[in-house]
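Here the complex is missing one protein chain, while the rest keep their positions.
Going by the order they are written in, the chains are A and B; count residues from 1 in each one.
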Amino acid sequence: MEAWFALLVGIFFTVAVYLMLSKFIIRVLLGVAVLGNAVNLLIFTGGRLTRDVPPVITAGADALGGPAANALPQALILTAIVISFSFFAFLLVLAWRAYEDLSTDNTDEMRVAEPVKEPMPPLGY
Amino acid sequence: MKSVIFRTVAPFLTSLMMLFSIFVLLRGHNEPGGGFIGGLIAVSALAIYGIAHGVETVRRAIYFHPMAIAGAGLFAATVAGLISIIARVPFMTGLWIYPSLFGVEIPLSTVMLFDTGVYLVVVGAISSVALSLEERGGE
Partner (left out) sequence: MAVPTSSSVDLSAALVLGPATVADWLVILPVAWCFAVGALLVMLRRALNLHPIIAIAGLAGLVLIDGLLLGHVATAGPVTMVMGRWLPPFGIAFTVDLTGALFALVAAIVALAGGIFSLADINDSGRRYGFYPFLMLLMAGVSGAFLTGDVFNLYVWFEVLLISSFGLLVLGSEPEQIDGTVKYGFLNLVATTLFLVATGYLYAVFGTLNMADIARKAQGLRGSAPLMTLTALYVLAFGMKAAAFPVNFWLPASYHTPRVVVSALFAGLLTKVGIYALIRVMVMLFPVEREELSFVMALAGALTMIVGVIGALAQTDFRRILGYLVVSGIGSMLAGIAIGGPGGIGGAIFYALHSMLVMTGLYFAAGIAARLGGGSSIATLSGLYRKNVGFAALTLMLCFAVSGLPPFSGFWPKVMLVKAALDIGAWWLAAVLLLAGFCTLIATGRLFLLAYWRDEAGPVVDAVRLPSTLLAPLAALSLLTLGIGLYPEPLLATIQSAAAGLAEPSAYLNSVFPAGGLQ
């Protein structure tokens, strides 16, 4: 089971890296979104997979009866999902603003902060 | 939104959803629910009201600026953690009191205060985004 999930995680990472290598922000953004999901799946797999056994202590008992699903990776993933979702939203707005203000979504043409032709420094004093 | 049916129903729907969001918030300690999901329901209620009657009406109705509500929520959550300094237990330890009101025992806790803080943060932050998006859409 874990092996198949590992393969799936690998596919996710491949897609994410491929998209992030693009020059265009919107593809990079999609890559970031896929990357976030890849990591979540990785954590989930890392917490080991157990089927059909929720970690709920039955009424009257003090401890779990037997092996159960690990709840911690799910808590970690929940945190990571909220964070990556909010970052995705921020970056989406940022990309939109960049497209509006710089009228390009090609990172090669984003040279406002680092102009191509800079004045020569004064050579003498 | 011009639909008469929607405009008539919206206030009732909004108040019902608000009530439900508080119910979800309060049942959250022992059953599915809690501040986060309750806050999202409340934001949906505000969004529906905004679609029906315009964003200005919603802003007037909630009186405070959404971000101020979020700030109050963050403050409440922090205070909920800090109360345990008085009881000499570590940060964020749940503390309970059981006052009786008209013969009914009401369990109050710092956990609930924290969850209320989360509720307010979610309501404030997301309704701030939703309202500004609705304003833009209406242009």
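Please note the rule applied: contacts are C-beta pairs under 8 Å (C-beta built on N, C-alpha and C of every residue); 3 or more make two chains touch, one makes a residue touch a chain.
The structure presented is a predicted model; accordingly, all values stated were derived computationally and were not measured.
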Where the missing chain makes contact, among the chains that are shown: A, B
Absent-chain contact - pick from B:Leu19, B:Ala61 or B:Leu82: B:Leu82
Touch criterion as defined above, residue of A:Val15, A:Ala69 or A:Leu102 at the omitted chain: A:Leu102
Interface with the unshown chain - residue positions in chain A: 20, 25, 28, 32, 35-36, 39, 42-43, 45-48, 62, 72-73, 76, 79-80, 83-84, 86-87, 90-91, 94-95, 97-98, 101-102, 107, 110-114, 118-122, 125
Residue ranges of chain B at the interface with the undisplayed chain: 29-30, 65, 67-68, 70-75, 77-79, 81-82, 84-85, 88-94, 96, 98, 107, 109
